[in-house]
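Heads up, this is only part of the complex; the chains shown haven't been moved.
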């Protein structure tokens, strides 16, 4: 291990291209430019230029809410329609749902590992920050690799075929296979390969056949039947903690897609949820989001 | 070497005629080092006309520079281990014959008379999908095949296809020698793939060259 990656440079590099305009004072997150939820979280935290070990999620959240208030005041003054506020709020909620994802990991049944003390040790916030720290380190390493890859791309190795007089020295090939064996080999290589089992880390979320899509449907049905409901009412029929967690995630997703609205009449009062009438919520799309490539885009 | 570059039309013409301030002349080492760089990675002889295009200088200047390099490498004081030779189609770096014993012992060291499994599989793919690019073979096999393709070329089992593929990719095809070694009269005698693919419904599409990568 000869060198240590430059902390400064790496911090800069974690700012994705799409976030450049943030110097103008925004908290905007161009999600499509990010490389998954960890990227977004990391960006949120590095944006505040704090040591992420010392940052509590609550502080990031508080700052975000303060920023939103400011933005709201500005847009009111400018007479704009507040769409920007909504956009940024929903984007932040996606991030928040990732945090909840991590918290959820703690709440779920874990078989024989379900030891109370273990859970206390795995306090969700610490876990998240440790993971982010790790992610950040790998981002720095990736930057180093990217630089090397770029520099080395300017050099080409000499890898030419052997000059004929030396090729002639090679031992005569012993051809151990016939045409049939060759055909079998070609068939095997050309046969469509089964897609490898997806190994997405959030698989535990619906390990017990609880899916966000199904719970979203359940929520929709409840709200259609009974109008505005509090969260406690929405989860009253849940027979497992897992259902409560997944239903909550479903709510966040539905809010992101503007299928529902939240209202809170008093500070710390019950959160009231109602359907947005003209919405067209696509539960299946949510499921795809969670099970699919998770935003991974490979441009090659 | 560098001269002030005139910006008039006549100046540009002069630049090309004089060929004194081509881009390569801005670099340390100039044309000679540039030629060394290209020829060092060239697998087949490169004509001075082609080199002249690459460096935007007259062919005569390239030819002169190549002669200078070749002479320098042959120097009596310290002949290089490589030589720059002109063969029918152009110029290429070769190892110097004086050191052939050592080169031979390097080449023969660890050589076997058998093709590796990776080489055989690659050969099978080329046989049934020719002409085919290295990129396509890599996609089909899911691994990098650069080195095995080189082995197959060296062994004379495959050769470059006369035309290039999409994006200028080199395509490969099997050789007469390949047919001989397999005891086949022609490529038509290659067995159909279908019997080797039980359970694949659409055999026709597999046999015809429609693999999507």
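Per-chain numbering from 1; labels A and B assigned in written order.
Quick note on the criterion: contacts are C-beta pairs under 8 Å (C-beta built on N, C-alpha and C of every residue); 3 or more make two chains touch, one makes a residue touch a chain.
Everything numeric here is computed off the predicted structure, so don't read it as measured data.
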item: Full-complex stoichiometry, written in the displayed chain labels; value: A x1, B x2
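Convention: only the chains that are shown with their structure count from here on.
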item: Separation of chain A from chain B, taking each centre as the mean of its C-alpha atoms, in whole Å; value: 44
item: Interfacial residue positions of chain A with respect to chain B in the complex; value: 156-163, 165-167, 169-180, 182-193
item: Contact footprint of chain A on chain B as seen in their complex; value: 40-43, 94-95, 100, 103-104, 107-108, 111-115, 120-121, 123-125, 127-129, 140-142, 146-147, 150, 153-156, 181-184, 189-193, 196-197, 200, 206, 211
